[in-house]
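For reference, the structure I am asking about is given below.
Excluded from the complex is one protein chain; the other protein chains are retained at their positions.
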Amino acid sequence: MAGLMPAPAPGGDLPEHPDRLWRTPEPKAAYDVVIVGGGGHGLATAYYLAKNHGITNVAVLERGWLAGGNMARNTTIIRSNYLWDESAGIYEHALKLWEGLEEELDYPILFSQRGVLNLAHSLQDVRDSVRRVHANRLNGVDAEWLDPGQVREVCPIVNISPDVRYPVHGATYQPRAGIAKHDYVAWGYARAADALGVDLIQHCEVTGLRISGGRVTGVHTTRGAIGAGRVALSAAGHTSVVAAMAGIDLPLQSHPLQALVSELLEPVHPTVVMSNAVHVYVSQAHKGELVMGAGIDTWNGYGQRGAFHIIERQMSAALELFPVFARAHVLRTWGGIVDVTPDASPIVGLSGVDGLYLNCGWGTGGFKATPGVGWCYAHTIAHGEPHPLNAPFSLERFVTGALVDEHGAAAVAH
Amino acid sequence: MMLIPCPWCGPRDESEFHYGGQAGVAYPDDPGALTDAEWARYLFFRDNPKGPFRERWSHTAGCRRWFSLVRDTVTNEIVA
């Protein structure tokens, strides 16, 4: 068994957390900026508003517990090897921030750059993959094309036999990609934002947006009205619901996305493997559990639950790629709510209502973008206009047709 | 795995169906008369309610017929 493990083992021990994380303040009557949604994006945005722009009179309003939505439910994969220049721009910005985030936040976020393999299972997959590698390199994103033998060197347990339904023809490899511990990232941002004076207000659901003369003036919440100079939506799967309060329609559909985790296992899987063609993405987390994502349930859903056949299908695909997983056990499955746009790229920028900003539509890509979007969204809010890296992700693109079509381009979606 | 009432075949497993999103979005009578913004609404904007949602399904693994129903997007109860 030892021979199966060429790369450093995922760590068995978890780090010590700080003793102090955040206050539990009462909401003030008004803030310069109110961020709706206390997930990873909202918390990172609050942090960069305070850190980069000196705007500290900020509240993050969270309807449940901090980072309890998709931030708590994702499979923690971080990479920047997207096809289009616009996507590579913001995700690579995020990846560079990830590389310094542990120090920046002084929090052990367990960022592990163990690399990501995106497998190709058909000749067209190969063309698309090579295309992405070449695009990545021009954009300064580290990327390699690996043949099946090289895939096996990086991840010895991947089945590269030709005798499967969709054999592995090769893979793209981004060595700087990896995983981090999602909760700790959120807590790190929350703690740092709190320390800079941001009020993190939990169990405070926004029930309405106050708009007067085409300008946002505050929010109504389950804990009373809160004034705001600017309001920044960061509500992921619930964005449509919140935006509707301002009469704003968005090209978003919210879908369940399921994932699952195994028991703790001795190290077998040294990297991250994703296969878009057969809908599997899997890594072995720090404690030793296999963390896997499944395909999106096709229907709209806010229930944080999906259907069982999606899980069964995912397992079939997983065992095609990793026969040694056969007798591992699923301990837990869960679902998040992902808000998906028609081109599978986010919307980050102006809303059409003065002082109201949009950050949504991240689909399955939200976690990995967290530092990058926090940085750019904070810039957008502070300056009232988009940062160059999020400018392409405007709402306007759906009118002009200038989509950033990560769907159509057959790039990996997760 | 929802049990979806096909009007022609009766209740069947969700996996037999293809989802078609919001129901009642008609193809515009005269697309050429629409502004780009209006056309974009037709192309890309669909309701996304949390709660009852009138949506389309097609029984692709059965009778292949399209139909609409109202489902609660929180509980998945089919309410009409």
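The letters A and B name the chains in turn, as written, and every chain counts its residues from 1.
One rule holds for everything that comes next: a contact is a pair of C-beta atoms (placed from the backbone, for glycine too) under 8 Å apart; a residue touches a chain by one contact, two chains touch by 3 or more.
To be clear about the criterion, contacts and distances are computed from a predicted model.
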Per UniProt record, name of the chain withheld from view ["ABC transporter permease subunit", "2Fe-2S iron-sulfur cluster-binding protein", "C-type cytochrome biogenesis protein CcsB" or "Cell division protein FtsX"]: "2Fe-2S iron-sulfur cluster-binding protein"
Contact with the hidden chain (one of A:Val33, A:Val291 or A:Ala317): A:Ala317
Touch residues of chain B, complete complex, unshown partner: 1-3, 13-14, 18, 20, 26-27, 30-32, 34, 36, 39-40, 42-43, 56, 58, 60, 64-66, 75-77
Touch list for chain A against the chain that is not drawn: 1, 4, 12-14, 17-24, 64-66, 68, 72, 85, 121-124, 126-135, 137-138, 163-166, 183, 202, 262-266, 268, 278, 288, 305, 307-308, 311-313, 315-320, 323-334, 397, 399-403, 405, 407-410
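The rule is simple: only the chains that are shown with their structure count from here on.
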Inter-chain centre distance, chain A versus chain B - centres from mean C-alpha coordinates, in Å: 28
Of all residues in chain A, those that touch chain B in their complex: 238, 240-241, 249-254, 298-303, 305, 307-309, 339, 341-342, 398-400
Residues of chain B that touch chain A when the two form their complex: 1-2, 13-15, 18-19, 21, 36-37, 40-41, 43-46, 48-50, 53, 55, 71, 73-76
